[in-house]
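Shown here: the complex without one of its protein chains, the others still in place.
Naming follows writing order (A, B and C), and every chain is counted from residue 1.
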């Protein structure tokens, strides 16, 4: 059992629904084990500047249902430099912080990995990102909420698509990953899904539009930001050029995908890994991300967690095609 | 009492939540008075082509909660020509339709007004548009749902704005009207609202950003599509140019504003005016739009309904300024 | 212009969505006019005990979207006694509070009326209750949100009713008032609505079930808590007794009706009357409730506001019958 006395807790990178539930779990579990928690505001930026606040049970009352992060988040170029990390370390020492819990995505863990190798402060990471693009966990905190938000938005768009016999190109988040697009595309009954991991999506779409069911008058296409053709505007332009008789419209869902009250599953995931983070630090774990794989707590070294060559199940792409016919 | 035997019912223009509730009300009320209802699909386009379907009680079962319009809607340039209107008239005669109920906005009523002056078929209009830009009714069908959709979306965006200390420029619908922007801006706690009806909004915004509260780190600006500067992208560009230290982001809410299950108030409004439309035809009304003013059914000739110089209450703009300080 | 320097602000009675938006509006508007605001926690109870907190701009940041009331609310029998009111007055004097804004319903205003007649402290009331049962305002703060919550819940119940061919008796709030039942009944496409203001509802319902459309296999009945027969359980029992072949189910919506993020309209209403309350105090108003009638700020003496013989529009009851056929 490692003697941890004061956990520094922060969120970093893009905010994700459920981060507050994770914060609550870390704080309450730490207190349960008689460990103090120091909130670090605005991620690495606040760490280098000593923007610290003590946290108690009440600090995390009534936040489990809130989107965003009460600890705020920010970019920090300074932390990428050895000097920045030195400043951070000095601040942590000054405030007697002897362990860290970092909630975020691959950028967060990249920083944590370097910091953990340079300084003797154990760091545990929690997967907080809507993108679901981390190894070492079936789902990341925020993903389930984000895909529900997308599906609710597309349900609204479908009302209009149906009423006007339109083809809608809907862009969802995912610069490097099609995981949001894939599940939401299935759930939205999309005609086609264009994602970064899969080439030739445009031809497939053209093929569908050319040879598909003629009595189908409205269609939804889900496009991940980072797909080959360059996003919804470009896809829309190409479709309109080739199929001018379609009444094509574009919708970029944008930032609404990051916010909102977290779903039940996101809160459960966040609560479980938040509690496990404290226990992991007590058990001597360090430089690992805590996730849930097959309903069990899983520990993954940062360098593996951030590799994220998440494979797209080709059966699911095929499924989209079959089901939208 | 005019002897109406068969009402032709259609939706036209942009779809709006609550149109189906209005369709249900017209159909059921007509049947109650022993009047047949002929559904005309895709608005004036279907009217010219004879795309007609008989409607009974069951045709409108379980639709009160659905967004969009089961009768579909479409543009129709043909109806703007005398020939097109003649075709429409011939189709109506052929199917023994002796009165019309048109659900839509100013474009719909402009067509109805011309048609009603050329042919002896009484037409009653129902205000179905999310824009709330018609005279003769306190609210249009769809407006209440649309502003709730906007506010829910901005609530999500605020989670991110707060977490990242960002300034968000959120664009809502309203090419000629700031009515969606105005109420949603108040409800979203916006810093500023830019609308077509009000000049000098940018300077006001700049002033706020320059002299406003320094401890306020996140801000929401609501921008109507048709505002002076040219929409959210242009506003964002101008803000970023002048205030590069703000972390400015853009969000275009787009088509999600048109869909979704209608709010309670929209369903009640649609149900009331839908029933009143049938009674108005029986009572000999024609070429009028039915709305609700001060909780009472109101009848407004088409030419007045579509004038829509809806005035923006300046107190409400002032209110936004005071409350966001 | 009356010189008000320090407004005591409290919520009282049942909580309602939009109370926080009203609190925000009072605080920010007061500060705009250089008036201090003292938050009084837990209504009259906190007033008698001196549970006061100073409020500034930041105290009301990011609360416009939250249900409930950050000032909390409570019952207070003590305030009904002259001694209790004397204690309250002494506490207000001690803290230099020279005016009050009370957000609540008829119980709140009854207390305010007595207090305002005994002591020289001007009181302004804001209509905060989901029941909509106050004179002097078209709508009370919270009503619009509550009816949307009911309608969303009944939409879910309808899925089951339709799938199982069931008759659902759904009980909504309203001990003395059928206003929630009336609008939600129309919006839910209810078969019948039973409300305290209308006698003979059960016979009407029996009549519908006996002679109504035979091909209609699922039905929703909306019942206000305070209706004649005694609520949903009793109505269900009577229906089941008389129509054993119906598969009848009961649902009591209960407390979910009080909570949730306020609707756009509730936030706008709360913001407007909140700001107007401060201006009214400055203009010398006292012992009045501020509402909105026909889109204009309206001032109603407390004794009139709480009379609440709100009449139910008989046309709307008739409408339910016609539209559900």
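Just so we're on the same page, a residue touches a chain if its C-beta (ideal position, glycine included) is under 8 Å from a C-beta of that chain, and two chains touch if they have at least 3 such contacts.
Note that the structure is a prediction, hence the values are computed from the model and not measured.
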Here the chain that is not shown touches A, C
Decide which residue listed in C:39, C:260, C:274 or C:301 touches the omitted chain of the complex.
C:260
Across C:83, C:118, C:165 or C:283, the one contacting the chain not displayed is C:165
Residue by residue, what part of chain C touches the chain that was omitted?
11, 14-15, 17, 42, 66-69, 72-74, 149, 153, 155-160, 162-165, 168, 249-256, 258-260
For chain A, the residues touching the chain missing from this view:
21, 24-25, 28-29, 31-32, 57-58, 61-62, 64-65, 138, 144, 147-148, 150-152, 155, 158, 162, 183-184, 186-189, 213, 215-216, 261-265, 267-268, 271-272, 275, 294-295, 313, 316, 319, 322-325
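The rule we apply is simple: only the chains that are shown with their structure count from here on.
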Chain contact topology under the given definition, line, ring, star, complete or other?
line
Using C-alpha centres only, name the chain that sits farthest from chain B.
A
Counting only Cα atoms for the centres, state how far chain B is from chain C in Å.
28
Length of the line joining the C-alpha centres of chain A and chain B, rounded to whole Å:
35
Taking each chain's centre as the mean position of its Cα atoms, how many Å separate chain A from chain C?
39
By the touch rule stated above, which residues of chain A touch at least two different other chains?
none
